[in-house]
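Inspection log for the structure reproduced underneath, given as structure tokens.
One protein chain omitted, others in place.
Showing chain A:
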Amino acid sequence: MSHYKVFPPIGIARVGNAPTDFYIGPETYRGLPTTVEGATITEKGFRDAQGRLCRQAARFRIYDDDNNEITLNTAGVKSITWTVHMANKKASWYEFATNEGERGYSSTHPLRNASVKGDDRRKLMIDPGPRTITGAGAGPVAMDRESVPNGYTGAHFPEGTLYPNKDSIDTLGELRTDTDGRLLVLGGLGVSGTRDPAATIQQYANNDGWWDDTGDGPVRAQIEWDNGQVDTVDAAWVSVAPPSYAPELANLVTLWDTIFDSAVRAGHYPSICENGYWHSGAQGYRPNFQTEIKPLLERAATYTWVAAIPPKAHSFDMDGLGTVPGGNEDGFLGLRNWILDILRPPNQENTLISKRGSTMMPYLAGDNCLKEGTLVSNYLRLTDTQYFFLQQWAAGHFVNETPQTPAPQALTRSVLDNCVGGAFSPGIELTWISRDRAIYRDDDPLRINAAEPTEGPLNLGFTPEAMEPGDLTRYMAIPWQADFNECSSQPIGDRVLWWWPAQRPEFVYLEKEPQPDNEAFMKLAAGTASDLPTPSQQTPNQYPWVGTGFDQTRDDFISFADDTQMVEYWSKLGFVMGKEIDGEQRFVEVARTLPRPFNSDD
């Protein structure tokens, strides 16, 4: 183990179709992205001058054992050299079939593009080979088909024109450095397509012949000191995901929660759970209201901005709920217990209505509500660790204090807290592979076991002790737009549940009401004769982010009727951003270039 590590251990870049403009992904929890100069972006910052959607760079930093950041400005540092090797292995991997495969695939599990056999399957990977960058303000260093390093034998890109957009995948992104020599990784341009001009998408996760330009891989660094010494830094991982359309809203279960939970249960945090034994009760672990409880309540509250969810039931008296029972007083025990009782406990992933008759929360679809079988998991629940914290809190065993988290750990948590940690069907950034302890280092529970650098080609199998480029994102939907479009609402039994409202908005508020004399609005409100919504039955100003919102059985209910349309129009969708409107803070849709109502003939 080195004395130097790259942070965050997992960083997330996001696609965009703007070729040059980009911003840096939020490095604070529920923060807005920033510019390279360090300014928080405004609503104008989501797009370039031509209205194209900017890419989100993942920034990586180096910290030493004492949590001091090492940059080019650090005394004694001569240079910092970064090496990134990203790949996209989606087309070469198994089909995604909910949670099947999490404990290893069976021999009956179908491969994607199964007609491609043997060594030809390596041609189902997109692999630009490794790239290196050094210095301050350097780059861009493209990870494209033109610049494959000499000697790298595994390079491959899809050939020819891809439909429906008649474009091609020529790059997985680029590397840059900021003014202090920190690494910026940009992902692909959001190009997805197939060689088949018909360009049909058959289902949400597996579409043979299709490609997209997401990817992932290790981020390595070396520090060269003035005295000639060279230190190798513990590698991190970068993964490329869809855009974050509501960056200031977090999911109830974040990627941090999921990875942290897997580490807790594996015994890496013995003050919480030791040898499988939870430290509960008055003498046990006391969660901090500010970092371990309040965020969960806030996430429930802010969902109401991006889904048709009643605000009353999701508004909480934080002062009361954060009051630590002391001495002779506990004025909120009943309310804390009431909240705990509403939440779906572990092992009740298929319970919607509790024995007392209440609808269990979250009202979100689970890991497997799509396939029958032994692994059915209809509804999302909190992680074991989240639930344990809430149990302790409800019982009154908690603290409420300002956290003192060291910078690198805070950065890690913030970056991952801005990502989805469930349901994994497959998900937005990463799926259930993220909670497989086998892929993480024993001595550093959030850091992935990176394989040694290779001259290629990459392998087709699963080597958790030596993870290769492409080994994280290959589980995700191909193309990502298919899952992103379809996973808006989910009928389960006689209910319609939501997927990831904070990452993939379902209903949004507008800055201003469309005027009733606006022809387009009237058309939307009137619908077709059989739908019979009247303007007053529509929510006065909450609107479907995509599609229509009045009939939950329609193909275009809060989605495009055809997944291919998401491939065409994803970059025109609006972002949800906090703004002060009429004297109060609201989260409203901004920077949308797609007309509303949407008409595919436009």
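Miscellaneous remarks
Assume contacts are C-beta pairs under 8 Å (C-beta built on N, C-alpha and C of every residue); 3 or more make two chains touch, one makes a residue touch a chain; residues count from 1.
The rule we apply is simple: contacts and distances are computed from a predicted model.
Name of the non-displayed chain as stated in its UniProt record, restricted to "Taurine ABC transporter permease", "Iminophenyl-pyruvate dimer synthase domain-containing protein", "ABC-2 type transport system ATP-binding protein" or "Formate dehydrogenase": "Iminophenyl-pyruvate dimer synthase domain-containing protein".
The missing chain, though absent from the display, is touched by one residue of A:335, A:399 or A:561; that residue is A:335. Only one of A:230, A:353 or A:466 touches the chain withheld from this view, namely A:353.
Listed by residue number, the positions of chain A touching the unshown chain are 304, 308-313, 317, 320, 328-335, 337-338, 341-342, 352-359, 491, 494-496, 509, 532, 534, 536-537, 539-542, 550-553, 586.
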